[in-house]
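Reviewing the structure listed below.
What you see is the complex with one protein chain gone and the rest in place.
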Amino acid sequence: MIKNVRIAWKPALAAVALAFAFGCSGGDTKTAEGDKPKGETTTQPSGTTTAARPEPTGEGVTATGDTIKIGVVGSLTGDQKPWGDDSIEGAKMALEEFNAAGGVNGKKVELIVGDSASKAEQAKSASEKLLSQGVIGIIGEVASGNTIQIAKAAFSKAVPVIGIGATRTDLTDEGTHVVRVCYTDAFQGPVMATFAYEELGKRKVGIVTDNKAPYSQGLSKSFADKFKALGGEVVGEVFYETGQTDFTGPINEIKGKNPDVLFLSGYFPEVGPMAQAIRGAGIGKDVPLLGGDGWDSPQLLVSGGDAIIDSFFCNHYNNKETRPEVTAFLTKWKAKHGGKDPGTTMAALGYDAASLTFDALKRAKNLNSKDLIEALNDTEGFKGVSGVINLKGKGGNPDKQALVVQVKPAAEGFQVFKKAYSPSDIK
Amino acid sequence: MPIHSIPADIFLPIGGVELSTLPQQLVDGLLLGFIYALIALGYTMVYGVLKLINFAHGEVFMIGAYCALFTSWALGYIPNNTLGAGQWWMLIVMLVASMVGCGLLGMTIERFAYRPLRNQPRIASLITAIGLSLLLQYGGQIFLPLNQNIDSKINPAAGAFTIALGGGKSVDTATLKHTLEEKQAAFEEYLKRTKADPFNLDADGKKIRSEAQAAERDLKNAADTGKGTTLVIPYGKVIAMIATIFLMMGLTYLVMYTKRGRAMRAVSHDFDAASLMGINVNSIVTFTFLLGSVMAGAGAMMVATFYAGAKIDTFFGMVFGVKAFVAAVLGGIGNIPGAVLGGLLMGLTEGLVSWLGFTAYKDAVAFVVLIVVLLLRPGGLLGSAKVEKV
Partner (left out) sequence: MKGFWPVRLGSIGLAIAAAFLIDQLSKGNDFTQRLVVLAALYVTLAVSLNLINGITGQFSMGHAAFYMVGAYTAAISTLFHPELAAKNPLLWLFGMIIFGMVTAGIAGLLVGVPSLRLRGDYLAIVTLGFGEIVRIVANNVKFDTKGGSYGFSVDVHVTAVWLAWLFAFSAIAICRNLLSTARGLTFLAVREDETASLAMGVNVTQTKVTAFVIGAALAGGAGAILAHFEGFASSNMFTMDVSFIIVTMVVLGGTGSITGAVVAAVLLFFVPEKMRDLPDMPIGGITAFFILTGLAVAALRYVSQHYHGAASRKAMIYSGVVIGSVIVAAILGAALNAIPAVKLVPLVEGAKLRLVVFAVTLIVLMLLRPQGIFGKSEFSWDWFRRLGKKQEVATS
């Protein structure tokens, strides 16, 4: 009695066909929305036009119950933990202040935290969980790769995403529901390129890109384009990956091209060790190292040691600024954290992102996520710790200043301000 | 929008390969190959006596790096310290600490994870080894500090050999230097006079500065053309290489000329016959694990200390472990000189691959080498040429 497999197949096939007939009505399918964009075209600070931003077509989520639920996503574990911790702490500080001041007509805001664990897929599942809990807005994240996933998840529910430190330029192309409180790489790259060309007088740049980070790839490109436009030469671009520990290959390759300045567009966990390896390979201090806001962490000094001192990078604001918002923020932060300054600028950016969201809640017509999107995109003259935030007509990207700082030992203050650039300086 | 014929932008080397970088890449690869050889010895010896691939060996290597890290902290080189350069005795202490720590760990693993399974089918030991490897990697994440670096100051040999390989043209840099000094002096004087911020100059200041910068560029370009290709070999890496050679010589002596070594060779030749001959196989197996782990610990300490910027976290050992394993197979697993040869070849191959620009695929290359070797000559380079079922 050997059952022939072939006979068993026929009923199986029939069964599947039957299932199919049921399935076409019983199944649950979703296709991507927003294929008919009716968004706006806007100009970016550096003069490039972004594609039209699609408008989310979902019905939006309304806040029900006694509290208004807002989600916040950050990396509580993994390499980006310093940023996650700082940004979420900043957001929580803003929350306390807002609720203490009465919230929205007496209704308090509830902040639900999601962990992106420094990974894009985790950011996606964390935000999906938040959405299923009924949040009407998501604040986050710092890394562009993670924020893109949050934006995609939030698109179908028409829930706004307020980026904290995600600078990749095309992030806001995901939809009109995406805004951010920081500048974009379309600005940051040219700032550093201009700094290298004009202030440092360099003409031959070697670019070191993290091939696994969308942020780094975008930043390298905008830097290279501007540097070439100014008249400089990109002698070579080498690649590494987030998490890599041995950099001798790419470093030897770029060394052979004799650059007079190096642009390391990646994140601090790798930049520190790489700086050491670069100096160890015989590239002297006459070839300065430049970078973007991905360098921002006290950890950089520990892993970069002497090699990273006197390098320059681009940041969002500086703790030594005299603006009243900065001093007020620092006082409050120090009171809560044992007299210490925030470790990274993401604390202030997290605070700003949250404050902006809460402020928009007050201005929104109803406590509905779609109205919140409108209110956010209507923001004008919002005074944040990191600068004045204008979003009206800006396509989600505020035109903020960028500060170039020099890396000094911890005793000398770590980030010493050197030069400020505003969007009008970079044409 | 339909995306029909988008060319696949395969990640290709940028800008063409330059012959001048080849020596540097090869030398770096070779030096790293010595470390691979050290680790490969552990794999090969354990396989020789137990016919078991000790998956957890890479993690023993990782623990060795942590031992070195903690010892450096104990010696005062904690993060953000203000100490000066280290001294030689400190390095010796770190080396001993790593070797001892790894040795103990290796013996423990053998005693409690592998010995109970010696009579089970090989698959059981393999799965346990994998489980151990995972346990150390992820369990380590709970107990150990991540993303650490050993303070490079602790290495007293901070410089490097710079060997000019020629290819330089004789360029007269004297006049250029003179011009540069002139222009720089002018700029300094301007700054002192006007007390201007060097990053916020007016038109005059910018003019003077750009002259100084132009002079600097000219000098650098001339110097670059003049110096041709140079080979930079950090002292630390050379020290690592010499230490490795000594260790390997010691191991060879141990295995070839001592009684214990003879017992080891006997056990790897025929386990049961050796025990019948009165050899305490348990003790020999433990000894083998000890030796292999000690080698790995030494290698770990050297990488962590002498390779500037080596980032220590619990996955540190995975990449090294895989490449060392491939090295062992490449040389002929169970064959000690084979492990050394395999390690050096793996290092050189890596250097070659980096030179060609395929750095992103470096790790994949190791696996490709492994597959090729296993398919064409499973015995390895120094093993038998018979293509039998391995």
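For this structure, a couple of remarks:
We call the chains A and B, going by the order they appear; numbering starts again at 1 in every chain.
We adopt the following convention: contacts are C-beta pairs under 8 Å (C-beta built on N, C-alpha and C of every residue); 3 or more make two chains touch, one makes a residue touch a chain.
These figures come from a predicted structure and were not determined experimentally.
Across the entire complex, the residue among A:R53, A:K69 or A:K119 in touch with the chain not shown is A:K119. The residue touching the chain not shown here, chosen from A:H177, A:K212, A:K226 or A:H316, is A:K212. With the whole complex as reference, residues 1-5, 8, 11-12, 15-16, 18-20, 22-24, 26-32, 35, 76-77, 115, 117, 119-121, 124-125, 128-129, 131-132, 145, 149, 152, 211-214, 241 of chain A touch the missing chain.
Annotation for chain B: contacts to the undisplayed chain at residues 2-4, 6, 8-11, 52-53, 113, 116-117, 120, 122-128, 130-135, 137-139, 141-143, 325, 360-361, 363-364, 366-368, 370-371, 374-375, 378, 387, 389-390.
Keep in mind that, in the parts below, only the chains that are shown with their structure count from here on.
Note on chain placement: the centre of chain A and the centre of chain B lie 33 Å apart, centres being C-alpha means. Residues 79, 198-203, 211, 236-241, 243, 245-250, 252-253, 255-258, 260, 269-270, 272-277, 279-282, 286, 299, 301-303, 305-307, 404, 410, 418-419 of chain A touch chain B in their complex.
Residues of chain B that touch chain A in their complex: 11, 14-15, 18, 20-21, 24-25, 28, 32, 79-80, 147, 149, 151-153, 160, 162, 199-200, 206, 209-210, 212-214, 216-217, 220, 224, 229-230, 232, 234, 307-311, 315-316, 319, 350-351, 353-355, 357, 359-360, 362.
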